[in-house]
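Just passing along the structure, written as structure tokens.
For this depiction, one protein chain was excluded, whereas all remaining protein chains were kept in their positions.
Letters A and B mark the chains as written, and numbering starts fresh at 1 in each.
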Amino acid sequence: MLPYLLKRLLHTVYVIIGISVISFFFIHLSGDPVMLMLPGDASHQEIEDLRERLGFNDPIPVQYVRFAWNAVRGDFGESLYYHVPVMELIVERLPASIELAVAAMVLALVVAVPIGIVSAIKRGSLLDMGAMLGALFGLSMPHFWLGIMLMLLFSVQLGWLPTSGRGTWLHLIMPATALGMSLMAMFARLTRSVMLEVLSLDYIRTARAKGLKERMVIGKHALKNALIPLVTVAGMQFGFLIGGTVIIETVFAWPGLGRLVVQAIFNRDYPLVQAIVLVMAVIFVGMNLLVDLLYIYLDPQISYLEDK
Amino acid sequence: MKRSFLFPLFVILGCVLMVAPVPTSAMDADTLVVIQEAEPVGLDLMRSSIQTTMSPCYNLHDTLFHPQEDATVKPALAEKWEKVDDLTWKIHLRKDATFHNGETVNAQAVKFSFDRVFDEDIQSPHKGKLSAFTELTVIDDHTITIKTEAPYAPGLYMLGYYLPIVPPKYIAEKGDSEYNTHPVGSGPYKLKEWVRGEAVIMERFDDYYGPKPAYKTIIFKGIPEEASRIASLVTGEAHVISGVPVHQREKIKDSGKAYLTPQMGVMPYLGINTYEAPFDDVRVRRAVNHAINRELIGKALFNGEAIICAGPISPRTFGANPDLEPYPFDPAKAKALLKEAGHPDGIEARLAYPTYMSQIQEQAEVIAANLGEAGIKVTLEPYERAVMWERYKGKQHQMFIYWWDDAPEPDRYMYSLFHSESRDYYYKNPKVDELLDKGRTIMDREERAKVYHEIDRILYEDCPWAFMYVVPEVFGVANGVDYKGRRDGFLNMRYAKPKG
Partner (left out) sequence: MTAAGFKQAATERLGPRLRLMGETAREVARRPSALAGGILLALILLTSLTFPLFYDVDPLKMDLLARFSPPAWQEGGSWAHPLGTDNLGRDILSRLLWGSRVSLLVGFSAVLVAAIAGIILGLISGYYGGRIDSVIMRIADIFMAYPFMLLTISIIAVLGSSILNLILVLGISDWVTYARTIRGSVLSLKEKEFVEASRAIGTSHPVIIVRHILPNVISPLLILATLRVANIIIWESGLSFLGMGTPPPMPTWGRMLAEGRIYITDAWWLVCLPGIAIMITILSTNLLGDGLRDALDPRLRNL
């Protein structure tokens, strides 16, 4: 167990370093932010001075090493745009992002898993076909479009829900639905197909043949096996969710990391972009690690020594 | 194996509970909610020139003077003042003003604030606007003198906007970074809490020297989506909103829940690179001016609310030349001018515009179509903020759309945009430089107006821009609130009060 864990951790560290290198070079390729930081009437000398002061005249590798050295000591610098330490900004925004992602994920699971199970049991019924068609539509909708349509219906036309921003549970409904729709569709399909597979397995047949109640068969045996792929996919998707909320956050003015980072890219706020990308990557990699551990927990038969 | 079911469920539940949203505080009659297009980037007025940042800041910070709609000033932290000579003002501060933390507003604080604007570490964007001032001297605890290099007519007006007075002790103690998030000013409101991404909450400052503001609590929020902002006003979530596009205005009026009040205007313009062919020929630039159908754009895209401009100075601004007629829309004439300039088959050109402002793309597309009909084949180049600005400063644009607000004081933008010492990226004219310098120094209003009339005329004829129109912006205000927008476009909530 321990060597496996160590190996995974090492892998995590190296992925994070890789990401920091890539994002550092990309953002520095896009040009430096000095011009943006100064007003239109700033002189050439002022521009040069600021560039020198901020260290943008050094070669990029030198700048990277400086960044990395500070970062390992926990110093990610100060935002060029907001003039406050970037970690402060991130800590303020992260809860909103996590809240939205968790809400979308929970909503998707709560709706999709029962639908998937019922569809699998009543395979080929009208209900099954309806649900799967619905899931297909859910998968085929651009989520930001769905968000706008929800807003049009529930805020503009009916006035039931607040249009945007964060605050109460009501604020959460539309962005979470828009964000969670494709997940919902994905989970419903996944649950259904996994259940179908499990239900056809020998031991379920045996259980049935032994005269166990259908509810027991499904609840105890089938569902347990279906859980593994569900957890895997949900964990993976959660990592994507944190980074993939950019447009939804824009549409609903949700004060999360996505909106912050897009603005930061546009503003060339290097330290901020760099730090946010890292945080998102850490969450993503961390979720994957967690999924792997859960995997072991759920199915002790899986050998953790095996190189996956 | 029940365990395996419950465990992930607990994990999920735990996460949900941990991040459960905090309900916002209940609204009451004493609270005013202001919704802008964006939340402030910081709350240190010295460090930002962004409208949506400066607005909340003016509620927290105070300045020496309160600028008026006609570009004059009224006393604020300065009680009275006199001219010592053409280059020097002597300013007497009021003695009863304090910062929110109890520090007194005195001459030393003013001096500290003045020096801080020019401090390298602050990178204040207002440095350039105050560059006419050379020296601020403390005479006694409540008296200062301030000197300019040359006589500077709009001096007090500029100080009224761009020299917020900040507390020296507090800043020395907390540092500049902390000050940007937890500022202490001397304005009518003090900061209660800033939940970044959600709201800036301010409370009435009871020791404020001036009239007591009507509302106890002011909440500033940022909502980028237009439709959401307007919905929030109509549903009563907000009392005052900014960024009300023309096509939404009827809706607000028809809702019966709110009304509109005018504020500053946005003046889009089409800049032209006058240094390079083919636009180094004034006839080509005039052709561009004749090719654009301003009237139709104003009517269709701005519901007839756009005010057509003849020259670069907004018709609403002091100094605009009343004798100039806007270039008439005349594609035939434009073609003839192009032919005269040696382009019988027309020309090709690039038109850059920034993507972050609503309705700019629409205008760019219409203008491109207009120019196309006059024989100027346009390639549109949308750029995001940073790239647009960089290419602008790098003289890489051929034609570009930017905008300015039509402030009451002409020097504020004319000097910045047309004086070659400020920016000479696409146009330079020694005569204009000379007149702009002169315009600053004349104290007599009538005489001063004449100088700006002349500048307006020269630029009108020289066409460094295609002149367009001013679109008056409005604030939407809930019916229960009495608030009148101002030409500077800042949301100073000390002037708001309940109606009736």
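Criterion: a contact is a pair of C-beta atoms (placed from the backbone, for glycine too) under 8 Å apart; a residue touches a chain by one contact, two chains touch by 3 or more.
Fair warning: this is a prediction, and the values are worked out from it, not measured in the lab.
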Among A:35, A:80, A:247 or A:272, exactly one should touch the missing chain; which is it?
A:247
Touch with the missing chain holds, among B:166, B:368 or B:449, for B:368
In the full complex, which residues of chain A touch the absent chain?
11, 14-16, 18-19, 22-23, 26-27, 29-30, 136-137, 139-145, 148-149, 151-152, 156, 193, 196-197, 200, 239-240, 242-244, 246-247, 250, 258, 261-262, 265-266, 273, 277, 280-281, 284-285, 288
Omitted-chain footprint on chain B covers residues 226-227, 230, 245, 247-248, 251, 296-297, 299-301, 355-356, 358-359, 361-362, 364-366, 368-369, 380-382, 384, 386-387
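The criterion applied here is as follows: only the chains that are shown with their structure count from here on.
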Listed in rising order, the residues of chain A that touch chain B in the complex are 30-31, 33, 35-42, 49-50, 53, 78, 81-85, 88-89, 92-93, 95-96, 98-99, 102-103, 105-106, 109, 151, 155-156, 159, 162-169, 171-172, 220, 223-224, 227, 231, 250-253, 255-256, 260, 266-268, 294, 297-298
Residues of chain B touching chain A in the complex
1, 4-5, 7-8, 12, 15-16, 19-24, 41-42, 44, 47, 49, 120, 123, 125, 127-128, 176-177, 180-181, 195-198, 221-225, 227-228, 231-232, 235, 237, 356, 384-387, 389-390, 393, 416, 422-423
